[in-house]
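Only a single protein chain was left out; the remaining protein chains are all shown in position.
In this document, chain identifiers A, B and C correspond to the written order of the chains, with residue numbering beginning at 1 in each.
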Amino acid sequence: MLLINCPYCGEREQEEFTCGGEAHIERPQNPPDLTDDQWADYLFLRQNIKGLQYERWNHAFGCRQWFNVARNTATDEILAVYNMGEKPPQLESNDPLTPCGEPPIGSGNFSTSKK
Amino acid sequence: MIKRPKKYSVFSLVKNALSYHENWQPAWRNPEIKKEYDAIIVGGGGHGLTTAYYLAKNHGIKNIAIVEKGWIGGGNTGRNTTIIRSNYLWDQSAAIYDHALKLWEGMSQELNYNVMFSQRGVMNVAHNLHDVRELKRRWNANRLNGIDCEWLSTAEVKKFCPVINTSPNIRYPVMGATLQRRAGTARHDAVAWGYARGADAMGVDIIQNCEVTGINMNNGNVTGIETTRGTINSKKIGVVSAGHSSVIAKMADIKLPLESRPLQALVSEPVKPIIDTVVMSNTIHAYVSQSDKGELVIGAGTDGYNSYSQRGGFNIVEDTIMAIVELFPLFSRMKMLRHWGGIVDICPDASPIISKTHINGLYFNCGWGTGGFKATPGSGWVFAHTIANDQPHALNAPFSINRFSSGELVDEHGAAAVAH
Amino acid sequence: MSLIRNTVLEDIKIEKNGISIEELPFIGKINLRGNTQDRDFLSNAESVLDILIPTDPNTKIQNKELQVIWLSPNEWLLRFLNNDNFIRIFEELNNKLNPEKTSITDTSENKTIIRIEGKHTTELLRKFMVLDIDNALKDNLRVAQTIFIKIPVLIIRNHLDQNKQSFDIHVNRSHATYLRDLLLDGCNQFIN
Partner (left out) sequence: MRLQNNKNLNQTKRIGFIFDGKKYYGYEGDTLASALLSNNVHLLGRSFKYHRPRGIISAGCEEPNGIVQLELNEFTEPNRRATEIILYEGLIAKSQNRWPSVKYDVGAINDLLAPFFPAGFYYKTFMWPPKFWKTYEHFIRRAAGLGDSPKKDDPHKYEHYHYHCDTLIVGSGVSGLYAAKIAASKNLKVLLVEQEAQTGGAILSSNKHENKINGKNQTEWKHQILDELKKAKNVKIITSTTLFAYMHYNYLLAIQDLQPSKGKDKKNSIRQVIWKIRAKKVILATGSIERPLTFNNNDRPGIMLANSVSKYLNGYGVKLGKDIVIFTNNDSAYQTAIDFHHHNINIAAVVDVRNNIESDIPLKVRNLGIKIYSGSIISNTTGRRKIKTVHIKKINENNVKVLNCDLLCMSGGWSPTVHLFTQSRGKLKFRDEDSCFIPHQAHQNSLSIGSCNGVFDLKNILKETYSTVNFFLNADKKDSLDGKVFESETIKIGKQENAWLINKKNIGKSKMFVDFQNDVTAKDIKIALSEGFQSIEHVKRYTTNGMATDQGKTSNVNALGIISELTGQDISDLGTTTFRLPYTPVTFGAMAGRFVKEFFDIERTTSIHSWHVRNNALFEDVGQWKRPWYYPKKNETMDEAVSREVKATRDSLGILDASTLGKIDLKGRDVSEFLNRVYTNAWSKLAIGKCRYGVMLGDDGMVVDDGVTTRLGEHHYVMTTTTGNAASVMSKLEDWLQTEWPELEVYLTSVTEQFGTISLNGPNSRKIVESLFPDQNFSSESFPHMSYKEFEIDNVPCRVMRISFTGEICYEINILGSYALSLWNKCMDIGKNFNITPYGTEAMHVLRAEKGYIIVGQETDGSVTPVDLDMNWIVSKKKYDFVGKRALLRSDTVKEDRKQLVGILTVDPSIVLEEGSQLVEVETSLPMPMVGHITSSYYSPNLGRSIALALVKSGTKKKGAKLIVPTVNKSIEVEIANPVFVDPGNERLLA
């Protein structure tokens, strides 16, 4: 259960929010000029990042404002919250070391360490 | 020389018992990685293993590696609620899922490995007029597609599954259900192990603890993969990595129409047999069956955000349990024993992608989301065909990546809120 | 046969185990929208209302006539304490504010208000609300929009003292009965 820092209301429980998916996907200004592939890109294709992802959230049961969140999808840590229309902040995201991030053996192994 | 695992039977069990079980052979080898393979399958889940198995069996390609970052079957194959059915709405889906169901029916014998496929029937319950209409639509489509399906009245539902609450006075009364009798459950882990053993016996190298970290390409052709255990070359690479499909696609600069979401499930403590079918309710979101060990296996919903963390919010689990208690008030004093999550790769139309890509020799099989376990053998069958022939089998032609541009989607959302 | 007015709850006030739950029906409410960067908007609205418009999130400002409740950066709820001037103010707002850049909507009946009072009110609410009540509603200036189970609510604190805790919950008409019934059921036992 995430705790999300609404830019207006402060930290509130996840239950008050809805997630709007990947951020910074602008609706094209010139749809008629686009190919089917380009339209599909806007409509359906997603980066679906493992690691630092910029996404949209809405404080649906609070102030109803949309805002952006930078979240590490591998750990669910929220790294930053910023307003709609702002540029994504550059962040140290503690991304998984390998693309998949889990150590080689055992799903439980995310919890052990040799160090 | 490949040392074949011994055939399993009562006799082999007795024989081994007499030698104090000191002589069992590995079900699959732990092979050295070769420099090059005729085909590499990325992902040692059920779909990856069946792909390799059928590549070897149906297409004679035996020099294959399955590359798995962890342990085979540890992805969604090892964490699903094991519901198997083929009563899908659209012709395209019905065809591929029923092809899979037929393979399930002979799987234990074919593999000489008991996957405990239990055709205990799957009931999809209707709670309002809209559900009734939609389920009847599916029932009729199934019938004409040659897929067994029955419509049950409320009284028949009660008869078929006596523990369900069919009182008309509950908030979401049971207004009928479809029943597919050939549908049921299977022992999920055994599916992975059985196919692994079968593939291994045909010479397939199953390489565990080996994570793919890059895809090598040259002039629009794949040439191999980078892994945590070195480079492996091949001109054909089939990616079957479920929740991590986008991560691997990114290595080849491909964007997929996928979102990876947590999907949660749980089991109760084991009890003596109490429910001997599978009950699914999309409207109030409850899915339950009882496993061979006696636990109630319960599926919850997907969380509303992307995550690769194999866990989700408790609110989702709670909602599901409320629905279970609503439909089965007698389970109120039962207890949740363990809860877990998987990472499901969800497509906008809730149908899979089994497709070539614009890179020669690179194929993707993904997007099975919340419902691909049931398709495991069929998916491998058609994906093997696609890889071997560099073109889709008739059954997976509708599931190409291009459909997202053309608009020819196979929208199975109606089929289930979460399509187990 | 002339029209009569019905409350949402049939039993408008119920007391149970020291908690009273009461519907405050027919209260004038106006949803006001406008941009705080727009000087005209603020000054005109404030002059009609004769009160400041709060710009701090989740606060309210109150005078004898009404509460002005922050709902979002460009949205306020005017909650009338008596309806005497409701029509006048509604019309004045409509006359004074620029219709291209503002919105004034009568929402008196979109939601009703449930007032709960008693010593253990906060404890009772904790059974249903994820909100950190002690923090989000730490004084009577504060308001919060949140959920009550799955119901969207606006909650306002008007404690007289800790023994007479009091909250107003603004809730959709069609959610009010469920909310009230839950509260009543919750009164059956206090765990503290």
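Criterion: contacts are C-beta pairs under 8 Å (C-beta built on N, C-alpha and C of every residue); 3 or more make two chains touch, one makes a residue touch a chain.
Since the structure is predicted, the reported quantities are computational estimates derived from the model, not experimental observations.
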Left-out chain, listing which of the shown chains it touches
A, B, C
In the complete assembly, which of B:Leu49, B:Ala100, B:Ala141 or B:Ala199 touches the absent chain?
B:Ala141
Out of A:Leu2, A:Leu45 or A:Val69, which is the one that touches the chain we can't see?
A:Leu2
Hidden partner sits against chain C at residues 1-8, 10, 25-26, 31, 33, 74, 99-111, 126-132, 134-135, 149-151, 172-175, 177-178, 181-182, 185-186, 188-189, 191
Given the full complex, what residues of chain A touch the hidden partner chain?
1-3, 13, 18, 20, 26-27, 31-32, 34, 36, 39, 42-43, 56, 58, 60, 64-66, 75-76, 84-85, 103, 105-115
Using the touch rule from the top, list residues of chain B that touch the missing partner.
8-10, 12-14, 16-22, 24-30, 70-71, 74, 78, 91, 94-95, 106, 108-109, 112-119, 127-130, 132-141, 143-146, 170-172, 187, 189-190, 193-194, 208, 268-274, 284, 290, 292-294, 311, 313-314, 317-318, 321-326, 329-340, 348, 403, 405-409, 411, 413-414
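Simple rule for what comes next: only the chains that are shown with their structure count from here on.
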Need the CA-centroid distance for the pair chain A / chain B, whole Å please.
27
Whole-Å separation of chain centres (CA-atom averages), chain B against chain C
49
Quick check on chain B: which residues sit in contact with 2+ other chains?
none
Flag every residue of chain C that touches chain A in the complex, lowest number first.
57-58, 71-73, 130-131, 136, 144-147, 152
Residues of chain A that touch chain C when the two form their complex:
8-10, 12-13, 15-16, 61-65
Residues of chain B touching chain A in their complex?
69-71, 74, 209-213, 228, 244, 246-248, 250-251, 255-260, 304-311, 313-315, 345, 348, 404-407
